[in-house]
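One chain of protein is taken out of this complex; the other chains stay put.
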Amino acid sequence: MKSSTGQCLELTLFGESHSASIGAILNGMPAGVPVDEAEIDRQMDKRRAKGNISTKRHEADRVIIESGIFNGYTTGTPIGLRIENTVQRSKDYEEAKFLPRPSHADYTAFLRYGGYQDYRGGGHFSGRLTAPIVAAGAICMQALARRGILIGSHIRTLHTLSDRPFSTDEALLRGEIAQMNDADIAVLDEAVRVQMIERMEAAAKAGDSVGGTVETAIVGLPGGIGEPFFGSVESRLSAFLFSIPAVKGVIFGAGDQMCAMYGSEANDPFYMKDGKVSTKTNHNGGINGGITNGMPVRFTTMIKPTPSIFLPQETVDLQTGEDAALQIHGRHDPAIIHRARVVLDSAAAIVMLDLLIERFGPEWVAEPKKEAFPWQNTD
Amino acid sequence: MKSSTGQCLELTLFGESHSASIGAILNGMPAGVPVDEAEIDRQMDKRRAKGNISTKRHEADRVIIESGIFNGYTTGTPIGLRIENTVQRSKDYEEAKFLPRPSHADYTAFLRYGGYQDYRGGGHFSGRLTAPIVAAGAICMQALARRGILIGSHIRTLHTLSDRPFSTDEALLRGEIAQMNDADIAVLDEAVRVQMIERMEAAAKAGDSVGGTVETAIVGLPGGIGEPFFGSVESRLSAFLFSIPAVKGVIFGAGDQMCAMYGSEANDPFYMKDGKVSTKTNHNGGINGGITNGMPVRFTTMIKPTPSIFLPQETVDLQTGEDAALQIHGRHDPAIIHRARVVLDSAAAIVMLDLLIERFGPEWVAEPKKEAFPWQNTD
Amino acid sequence: MKSSTGQCLELTLFGESHSASIGAILNGMPAGVPVDEAEIDRQMDKRRAKGNISTKRHEADRVIIESGIFNGYTTGTPIGLRIENTVQRSKDYEEAKFLPRPSHADYTAFLRYGGYQDYRGGGHFSGRLTAPIVAAGAICMQALARRGILIGSHIRTLHTLSDRPFSTDEALLRGEIAQMNDADIAVLDEAVRVQMIERMEAAAKAGDSVGGTVETAIVGLPGGIGEPFFGSVESRLSAFLFSIPAVKGVIFGAGDQMCAMYGSEANDPFYMKDGKVSTKTNHNGGINGGITNGMPVRFTTMIKPTPSIFLPQETVDLQTGEDAALQIHGRHDPAIIHRARVVLDSAAAIVMLDLLIERFGPEWVAEPKKEAFPWQNTD
Partner (left out) sequence: MKSSTGQCLELTLFGESHSASIGAILNGMPAGVPVDEAEIDRQMDKRRAKGNISTKRHEADRVIIESGIFNGYTTGTPIGLRIENTVQRSKDYEEAKFLPRPSHADYTAFLRYGGYQDYRGGGHFSGRLTAPIVAAGAICMQALARRGILIGSHIRTLHTLSDRPFSTDEALLRGEIAQMNDADIAVLDEAVRVQMIERMEAAAKAGDSVGGTVETAIVGLPGGIGEPFFGSVESRLSAFLFSIPAVKGVIFGAGDQMCAMYGSEANDPFYMKDGKVSTKTNHNGGINGGITNGMPVRFTTMIKPTPSIFLPQETVDLQTGEDAALQIHGRHDPAIIHRARVVLDSAAAIVMLDLLIERFGPEWVAEPKKEAFPWQNTD
């Protein structure tokens, strides 16, 4: 039943593609984090549908803060976030309700919920549910930024095209993250960016879709964050990442390349750098034994091509139990990777803030309002 | 603090490499599952150190069942599993306690636990903690097997060597799984198997280590298993898999290849086969929208080279804050991938049984003892 | 951070007395439960402020179903429930924000959230947050009623007045529950009911408040429900009951009287009655070892007098650290016990449904939609 996650900071999602609203409850956010609502809008913008390379369903996706923020600060009690669904076109789905789209959750939700699932637009399994993740992530990022922790992603590959990887130098990496966070389509190499947009447009025109991989980096994390075994940074992050529709693989650091190295090549030697324990390489993506070592955390997420394509497909009719042809109508994305990157950033922000609260307690994130206790020592 | 995991079936690990015992509590196992203790031993054997290609630390690893099994059946209350540590050589670690091994948890555990961690042999982060996972998994597998669900793995790649993939035909796949479950070193292609052993031996001789990838398949799962978002099969499996030491990447189905396909190539068309909804390809690894679709579940796990190598390495001295040279002594594995596969099988068994209980309730797993209620209808 | 609870059926609350909305997410409700929205309204009515014996804040408290119910049935995915706050009068609280009301959460929330709490009307600690509990409970009760499980409460004592206890005969008890569920002020003895209303009105007139105890019964529960130790029916129920503002004590069965009995008097002898194992007395309130035995579950909840009274009180000024006089303004209840009983019923419904799902699986609650799978056997 897990539409909720987190140990000290719990996120609970609700909503369906065509329900009245979608939203999230963020529970456990420490009190006293200043929240800039314009910054939430800015993050939501990154996820918004974009021109020819996105769905024609254009939702305003304005985030309504129902609770948990008061006078510009988090109160410490649950933050209610809600987004109205306003432009549903449910009839697109009515006629095909027994014709599951290949590679989509239509058939499996049908089995899981015994025929009672909301079949319109993917129901609870719709990519729309990532909107409240972004809203929650935008708040968490503001808490992290106060501690110098930055998160950013770029499209590492799109179909057969490749961007250059993030820099291994931490100072340069900070610059690249800032640049990506300002970009509309997050690609480091400008020429590749143009090619990627062309590839997405071509797929759209062909009624087809493309996928790719996204590289994400987190800088400024203290060492010693993460829990053993099922609470490892990799376990927590991957559990969240794999909950995002279309994600089919996650690699930390140079996990894929390390499999073909000798240990003597793969191991990241420790050395002192500017009075700080560092590693000369970062094949482990900033994580040893599931716990951060103070180097940038890096991971790559694999996103399959959007399953909703306009080309004719084969399916079965769940009412008759016979093979059937499927022609999808409606409004769909020829690629979601350029919209997904901010969802990945948000996932990383929520997971890392949770682990930081677990490690250091809520007052590491935000200190008590000193002026409210002028007459006493509050510890 | 998460050394425990699971929703309806909770596994809690305890122990350190050199503590008195290691073990696990398996809580939520339905009552009435017959448990064959010899089968637990058989699974433990697969994880056991093997000749030249494993650590010289040879533990008997006999599993003591402390509770939860009575007269050969699970009682429904927590199953206590314990394994004594008998052949610790703690002095190997005493001299190097402030010299963290690169790519190992030594340094990060030091930060995480503020200097109080048990530094001997990796403490709680040791690969030894996978022994109770195998013990718990062996019980879960017995429950799954009664329902026709089989799990198996093979070494898909070792360093630069590749085995052939598991068959795409379900009947053939069942045969391959059975074959791998009987094998000492699980490789499908006999010639490759010989080469892989040679490669591990060569690495051992050189004081170095190698890693690789393991392909795992689960057959016989009903469709409709898994929960939305953070409870997706992929989220639950990956959270467990990434908790296993040395795992750095997880891919479901052909997740990596799908990133370079068009949607029209990647989507798995549905069709009726023998009166059952099936898919013509299985790029999604049996999972759509996080929920099983009735096809075999398939995933690939990336395992980095064992970080403990005998070649000289660079590190820092945590007492002085200066660069230092490290020469590891002790007993270590030149590769763990051949021992890890049963850990991956066990992880899959524990996670899938948990999800099955959540979906169908405990009595799907084991029915009440009818002879105990001869006079009444117990529902 | 626990504004959420439940094992297989999770309830998460959000909102503050003066925030935009309050609400709840009910996650894990099995798919296929028919939901009558008029019945939700009917339950909400029982909680509504009543004439002279309640707050002058009259909220419409219309429940907006944001998600999770489709075509009159639960979908199996999270149910979003929202209630708008419409008639806040925040200025009542602005002037006294540093003058905590005795016995209320004002001071402790101030400490807990470091001065950032929403101090208006009790913030997240307001009794208003019980409204979404009632909304969620109303849905759960509909699921339980289909299985013949009924829940009801009456005011057992109010201040120094006592109602007669619920009947020990199960058939009579069912009648009393039905009667209480139709009553505006739930008291079995009509004469006592009149006296109790007079006592509440007198307290209101005096600017004071009264409390009392509520007796709750659940009939029709199967035996064998509940989990060992921290999952016992008593643990789960009490954890929920004590989360309801003003609850200060919980007794199961004749727990208080049993303390002064001998074991030979207190034990409930088993005997066969109509082919069913029953007990001759029910001092244990239908629960042995934390698990239901098939007899009615009974418990008594102690509710302290509403802390917000209009008589002058002593407090401290949190800005100056000096003693201060407090004169409360605003709109408050002279008693909440008559409104609280439906909250207790709701708590019991949510907890018991959770335990039933854990015990029997979701399909015990609602069966798959058979007409959707005419061509196949879905198990």
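As written, the chain order gives the labels A, B and C, with residue 1 at the start of each chain.
The criterion applied here is as follows: contacts are C-beta pairs under 8 Å (C-beta built on N, C-alpha and C of every residue); 3 or more make two chains touch, one makes a residue touch a chain.
Given the structure is predicted, the values throughout are model-derived calculations rather than measurements.
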item	value
From C:Gly152, C:Gly226 or C:Pro296, residue that would touch the chain that is not displayed	C:Gly226
Residue ranges of chain C at the interface with the undisplayed chain	1-5, 7, 13, 100, 102-109, 111-112, 122, 124-125, 129, 157, 159-160, 203, 206, 208-213, 222-232, 234-236, 238-243, 245, 247-253, 255-256, 258-264, 266-272, 275, 277, 279-280, 283-285, 287-294, 302-309, 311, 313-316, 318, 321-323, 358-359
Interface residues of chain B (partner: the chain not displayed)	1, 3-4, 8-10, 12-16, 19-23, 25, 27-28, 31-32, 64-68, 70, 73-80, 82, 110-118, 123-124, 318-321, 363, 366-369, 371-376, 378
Where the missing chain touches chain A, by residue	8, 77, 222, 228, 275-277, 357-364, 376, 379
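The rule we apply is simple: only the chains that are shown with their structure count from here on.
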item	value
From chain C, the most remote chain by mean C-alpha position	B
Separation of mean Cα positions, chain C and chain B [Å, integer]	44
Euclidean distance of C-alpha centroids - chain A vs chain C, Å	37
Rounded Å distance, chain A centre to chain B centre (Cα mean)	27
Touching two or more other chains - residue numbers and ranges from chain C	8, 77, 363, 376
